[in-house]
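Every protein chain but one is kept in place in this view of the complex.
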Amino acid sequence: MRLSSIFAIIAVVITGGILLYGVSDFPSFGDPKSPANAAVPGSESVSQYFITKSYKDTKVPNLVTSVLADYRGYDTMFETVVIFAAGMAIFAILGSVGGESQPRVQEEESSFVDGDHSRIIVGTTCRLLVPVIQVFALYVIGHGHYSPGGGFQGGVILAASFIIIALSSDLDAALRRLSEVNYLRLACVGILIYAGFGVLCQVLESNFLDYGVLQPILLTDGPEMARSHSMLGVEIGVAFTVTAIMFAIYANLSSRGTLRDGL
Amino acid sequence: MIITIISAILILLGVVFFFGAALGIVRFPDFYSRTHAAGKGDTLSSFLVILGFAVYQLKDFHSFSHDWPILLVILKLLAVSLFIFMTSPVSTHALMDAGWEDKVKPEIGEGKPNHLNDDSEKF
Partner (left out) sequence: MIFAFDIIILVFLVIAAIISLSVKDLLSASMIFGIYGFLICLLWAEMGAVDVAFTEAAVGAGISAVLMVATVFNTKRKSSD
């Protein structure tokens, strides 16, 4: 056993021991007296408030979405920014941005039919499946209020449909549908949509991401429905960024940053 | 009651096929026959298990006007099994094809032709 692996094991054991020691101070699962569940005298507890009031406040049946996109909207915005930063880091490491911009060689549309008939089966099945996957992804994005789902999940599924195109034929076929310039634009537009909702609230003399004041713009009946619709808009922004960045990471990783040929 | 029994039979049949697939993965001699066992067994057994779930949903079905959401659940379950039927054989095929191109040796009996060795013919 090498010296470095011994040090690594010692470091892992010490860190794990500290973490386990920290866990021992946690309240047990579902403890009514834990700080999140117990009410402070004079005010309601956090989880009590979310469970009882969130539908009245936002008219969104899925409590998780209303907490993520409304009450903790600032947190979710920077989660999206973290994904954006991860994509930018991939670009910076693999270095394809701004480097080469020559037009790609235009091949025939069906690049998997030429002679190699083992790819016909895979290609045809993927072509049948991709529209279904994309419709399902849009359903997940748009239906995040009512069922599990939302921008992150739907965006990842939408990116997966483009990755399936890239896997079944080649990377160029996927890049023809979502080109390099377009996914960079899409990533930026997603963040801008999210932050734009916040700034719009500030322009209307309220707090950042306080969607209730958007009622005169969105033409809804009551500030609750305005919050519901703004959550949908914010989820769409998240989905744009996640789709673009996930596909960009795949495209750059699979082709060493040259965006050609792929796997 | 009869619906519960039918769904239980379907699910048990699916589990038996799953067991066969798992046994095939462990016991078969080479890559191709193992992949074949996994692909065949998985597809049919997941279809049977999902069909069992769909039949079990009919337990609370009394009148069409009141219980029609149950039909939507059954439709979704059948759609899931349709997609498994589309993707599972194709992924098995892709796996086998990758193994063939990677020249994984099949287990072949004495005196039988081995098409992997002659480069001229590839079917």
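Going in written order, the chains are labelled A and B, and every chain counts its residues from 1.
By our rule, contacts are C-beta pairs under 8 Å (C-beta built on N, C-alpha and C of every residue); 3 or more make two chains touch, one makes a residue touch a chain.
Small disclaimer: the values here were computed from a predicted structure and weren't measured.
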Next on the checklist: With touch defined as in the header, list the contact partners of the absent chain among those displayed.
Outcome noted: A
Checklist entry - Hey, which of A:V60, A:C126 or A:V156 is the one touching the hidden chain? => result A:V156
Checklist outcome for this item: Given A:V81, A:L204 or A:L253, the correct residue touching the omitted chain is A:L253
Item to check | In chain A, positions touching the absent partner | outcome: 2, 5, 62, 64-65, 148-150, 152-153, 156-157, 159-160, 163, 167, 246, 249-250, 253-256, 263
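Basically, only the chains that are shown with their structure count from here on.
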Checklist entry - Which integer distance in Å separates the CA centroid of chain A from that of chain B? => result 32
Item to check | Complex interface listing, chain A residues touching chain B | outcome: 118, 121-122, 125, 128-129, 132
Checklist entry - Can you list the residues on chain B that touch chain A in the complex? => result 83, 86-87, 90, 93-94, 97
